[in-house]
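Right, I'll just put the structure down here and ask away after.
Note that one protein chain of the assembly has been removed; the remaining protein chains are unaltered in position.
Showing subunit A:
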Amino acid sequence: MMAGAEKFVEADNAEAIITRIEHKSRKIESLLKQNKPVEALKTALEGSPPMTRDERCKSANWIVVHRALMAIKDVEGMFSSLDPEYYDILMKYLYRGLSTGDRPTCDQCLRIHEKLTERAGLGCILRSLADTVNTV
C-alpha cells in the first residue's frame, strides 16, 4: 500500500521532477562551459530521482547525466574529486549507458567502468545489479 500511495504521488510529481531536471540541465550546461566537467557530473548525479517509476523522469535524468559523462576527458582526475557516495549511482548510469549500444557512449562508459571498479570494488557492481527498486 506504501507503493500504491507513492505511485499516486508520482503522477503529480512527475511534472515537478521534470522541471527540476530541466533546471539542472541548464546549470550543467553552464558548468561545462566553465570547463568543470566533474562538478557537472556531481550535479547530474545528485538530484537523481530514486523512487520514481515514471519512465519519462528516468529518461530525462539519463539525458542530463549522459551529457555530463561524455564531457569528461580525464577519468583519473574525475575520481580524485568525486565523493564515494556517488559511486553506486554512477555505476547504475554506466550500465544504462552500456546498454544503449551507441559507440562513443559505450567507449566512454567502458573506460569509466574499469576505473570505477578499481576504485569501488565488486560490491558496487553487485549493488547496482541487486537493487531492483531504485533503477535508473
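Assume a contact is a pair of C-beta atoms (placed from the backbone, for glycine too) under 8 Å apart; a residue touches a chain by one contact, two chains touch by 3 or more; residues count from 1.
Here is the rule we go by: contacts and distances are computed from a predicted model.
Visitor: UniProt name of the unshown chain, from "Probable aminotransferase ACS12 isoform X1", "Auxin-responsive protein", "18S rRNA (guanine-N(7))-methyltransferase" or "Actin-related protein 2/3 complex subunit 4"?
Guide: "Actin-related protein 2/3 complex subunit 4"
Visitor: Residues on subunit A that touch the omitted chain in the whole complex?
Guide: 95, 98-103, 106-107, 110-111, 113-114, 117, 122-123, 125-126, 128-132, 135
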